[in-house]
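One structure is given here, and the rest of the page talks about it.
Heads up, one of the protein chains got dropped from this complex, but the rest are sitting where they should.
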Amino acid sequence: MKLEGKKRVWAEYQKEIPDDHFFYVRSCIRQTFFAGSEQTFLKIMRDDLGKDVYEDPRHTTCTGIGYHGDVVPFETIQTVVARHFALATEAGYKNIAISCVTSFGIYTEILETWKHFPETLEKTRENLFRATGRVFDLPVSISHASDIIYKFRDEIARKAKYNLVDVSSGKPLKAVEHIGCHYAKMFPKHGIGGAEFPHVLVGMIESWGGDVIDYPERRHCCGFGFRQYLVQANRGYSLSASRKKFESLEPYRPDFIVANCPGCAMFMDRWQYTLKELDGITYGSNETGIPTLTYEEMAGLILGYDPWEMGMQYHNVQSLGLLKKMGIKADPAKRFLTKDGSRLPEPANLLNS
Amino acid sequence: MSTVTKHVLVAGGGVAGMEAAGALAELGHRVTLIEKDQKPGGHLKQWHALFPDRRPADEVRKYLSRRIDNRNIKLFTGVSVEKVKKQGHDLHIELSDGSALTADAAIIATGFDLFDARRKEEYGYGIYDNVITSAELEDMFNAGRITTADGRKPSRIGLVHCVGSRDEKVNNNHCSKVCCVTAVKQAVEIRQKLPSCEVFCFYMDMRMYGPYYEELYRESQEVHNVNYIRGKVSEASANINNRLVIKVEDTLAGRPLRMELDMLVLMVGMEMSQAGTRLAEASALGMGINRFLETGDHHYGNNLGHVKGLFYAGTCTAPMNITDTISHARAAVTETVRYLTTR
Amino acid sequence: MEDLYTRLMQDVRFEEGLNACMNCGICTGICPAAEYYHYDPRNVVDLVQTRNNDIIKELLRGETIWYCGQCMSCKTRCPRGNTPGLVIMALRKLSQELGYFTESEKGRQQFAIKRVIGENILRDGYCIASYHVDPKAHPEQGPAWEHYYTYLEDSLARLGGELNGTEGPTRRISSDVLEELKSIFKVTGGQDLYEAIEVASEKKAEEMGLEFRKEGTDFEYFRHVVTADNGNHQTEEEDVRREIYEARR
Partner (left out) sequence: MKGSTGNRFGFTVNRSRLIDYDASDRLVRDYVTLREPSFRLCFACGGCTATCTAGQHAPFNLRRMNTFIRRGEIEPLREEVTRCMLCGKCLLVCPRGVNTRNVVSVAAEAIKKLDRNEL
């Protein structure tokens, strides 16, 4: 493999990411399954990087899962997104920061549609006004939240308490990066590094001392497939696609998987449990599973955040081994506590516990 | 032989330029032949053997060298033609070294560039060690050694047709015409040189348009056991053993197919050359939507430029094979001579 | 019958998604659905571009169009600038508008998606929120989720959220905001699509002799559509049917 070739591709797909003043929109899946990750993002932005990130509690789902589940029409989702633009306009923000990759893809698709079919923008303005009386300006920029962490990756590296390095051997940890399909496959120029060799997570991992694995199924979908997971009878599709990835990445013995898409991070964790239950397969060294992190969790660990305050215990594959390798002292007994420190019963059957 | 000696500039010393220069010199005209590389011969310099009969490329190279071995021809290498301008009856020509000259007529024969395979990112050219281009395979044939980057003898090689052709993602909707038959030729050569190596051609259509091309295709199946899979390769990647893994639909089975390979050869197509583009832009010569030079009439004026006294020869007008390029160059000479004698 | 191709052309995604397909198969080569279903996006696009009303109607009534997972990997690479995934989205929309979706097992599942995701959106302002994902219906979520869900209030609080709070993760969306959402759905056809799904599903349930309720998810037809699997989704049967059909024409 020639790194020079990848660097050339990366240089070609760089996009403008604003320095400050973001209007943050949450993700249904991330706040449901990784509530701590969104909170970590906000803390990193506000406390570590000193940025202004505004959140309007009146923003809702973008309806993206409904849209890609085909029960929400395109006209409807355009108008819901336009309402979010209206909230940003009202608050005086021009830069949208998006937590979800599905949403990011939808925002991108909508803005591209409005550019190529201007009558759809006019129709949306009319629809939004009729429905809510709101008006909006087009945003100046839209970034996925991982784009923003990418932009500040070197600043985070300078503040790092830990690195993606095995403290006992001094060797870089081996990471598998997984990019949500809708991040760049629809519009490669809107993704850092493009669709074929996305750099958004690679850049973070390398800045923080880790090595990245390039494996044959790297670009393959995690298998969410919207209706393919939402409906029980279809879930085999979703499980099978993830399994295909696991089989492909397993020989490289990765220390962890990291994803920029909330769905992917959730599925690549959940399916490891399901595959163990269904087929008795456990991946990872010593067959204990491969911890699957969100990029916010990865950034948080680098900055010394408490893994349990970020919610890393709520993965089926626990990260105790990974934390130990990084030299992070985190008491496993403190995983399942309430806010004020009283102990909750420990779940059974977690992987790598 | 024409009675009046004129001065004709030929821009480009590849197959078309050499043939045109030779033909003009033969008729007694004074020719200035300008070649941007250090040696004339164009892409042919790199090729090992030619389709359809796999004759050594050297035979045609020798013919062309003899063709320009004429005292009426002055060859300048390492310099390119940057601009052509009508000045009265003459053409004023500017070169890349800052010099200028005047000619009675000029033939543009700036040829083609091979498509830069890095632009098809999904194939990982320039990233994965054993993804190479058809031109690099010719280098291997010339060196007499077909090996992977780490020196192993390949046991399975795939050839991808239409890389950079028929593809709006790289802004080339045109067919480069010669890649299909080149793939078949190279597949046969691999099979002859490495009989234990399996060879697969991944194609969308087999465009065997020239004489004996279809016969070569048939021979490749009948005698050489070359495999054909109808489908455009979707992506290539490398596995832990540094073997390539490709994904493609076998469209004749209607199912996706996955295969490991030791080497993937990208049949890179033809694009208007950069030097030709520069010349065309500086001289306001019209280019078609495929970015090759637009000729006066694509049926009966296919050597005519829009400037009087300016003629086109070879692949600066469209992809073509050597046979057609030589014929096209001769036709350009006919048009030039007609212009010079009737002006 | 109304010209279905014309109807499809009214969908901007269809206009964007279909130029002229040359059947190269680059989409199918990397399509996750093509591996696990009898699905070939190349073939779908090729059938649609015939503009033949009967063929398009067959697609709208059949299983094929429901196999795509909308990962949109097909968009990245198509050398003709098509997006089979967008063509699929337009076909699915039309299939629901015309009520054809209930003719196929996979199509009937749209009712479940409407009842769950569709109603979550208008009731809570989320496609999905933690309190929707009952581990009993989602054993694949595993022990970590079961624990989180069981102690939802505590778990969320430790991570900086507040169940039914006014801000932060899975905060309660206020009723005036929900009214805005509903109004958007009314104005933009979202409500109409929901109703079309309901009407056709109720009719189908009656036809199949299965219990149907106007609300909720705890009744025969709902359970049927989420679990039914005739086992034929990987076989070539669709192809066969189409071939015979075409041969007869």
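All chains are identified by letter, namely A, B and C, in their written order; residue positions are counted from 1 within each chain.
By our rule, a contact is a pair of C-beta atoms (placed from the backbone, for glycine too) under 8 Å apart; a residue touches a chain by one contact, two chains touch by 3 or more.
Here the structure is a predicted model, which is why all the values come from computation and not from measurement.
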item	value
Left-out chain, listing which of the shown chains it touches	A, B, C
Touch criterion as defined above, residue of A:Gly5, A:Gly236 or A:Pro347 at the omitted chain	A:Gly236
Chain not shown: contacting residue from B:Gln46, B:Ser96, B:Thr147 or B:Asn227	B:Asn227
Which of A:Ala91, A:Val167 or A:Leu278 contacts the chain that the document leaves out	A:Leu278
Interface with the undisplayed chain - residues on chain C	34-38, 137, 139-140, 223, 227, 229, 231, 234, 236, 239-240, 243-244, 247
Absent-chain interface as seen on chain A, which is shown	232-237, 239-240, 243, 274-275, 277-279
Chain B residues that touch the omitted chain in the full complex	206, 217-218, 221-222, 225, 227-228, 230, 250, 252-260
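Methods note: only the chains that are shown with their structure count from here on.
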item	value
Selected interface, A-B versus A-C, where C-beta contact pairs are more numerous	A-C
Whole-Å gap separating chain A and chain C, where each centre is the average of the chain's CA atoms	23
For chain A paired with chain B, centre-to-centre distance based on mean C-alpha positions, whole Å	46
For chain B, residues that touch 2 or more chains besides their own	122, 235
Per-residue overlap in chain A, given as positions that touch at least 2 other chains	195-196, 219
Residues on chain A engaged by chain C in the complex (per definition of touch)	26, 28-29, 31-33, 35-36, 38-39, 55, 57-58, 60-61, 63-66, 68-76, 78-80, 83, 105, 113, 116-117, 120, 127-128, 130-132, 181-182, 185-186, 188, 195-196, 219-221, 223-228, 230-241, 244, 269-271, 273-274, 308-311, 313-316, 336-339, 344-345, 347-350
Residues of chain B that touch chain C when the two form their complex	122, 162, 166-169, 204, 230-235, 247-251, 254-257
Chain C residues touching chain B - in the complex, by the definition given at the top	22-31, 34-35, 40, 42-43, 76-81, 239
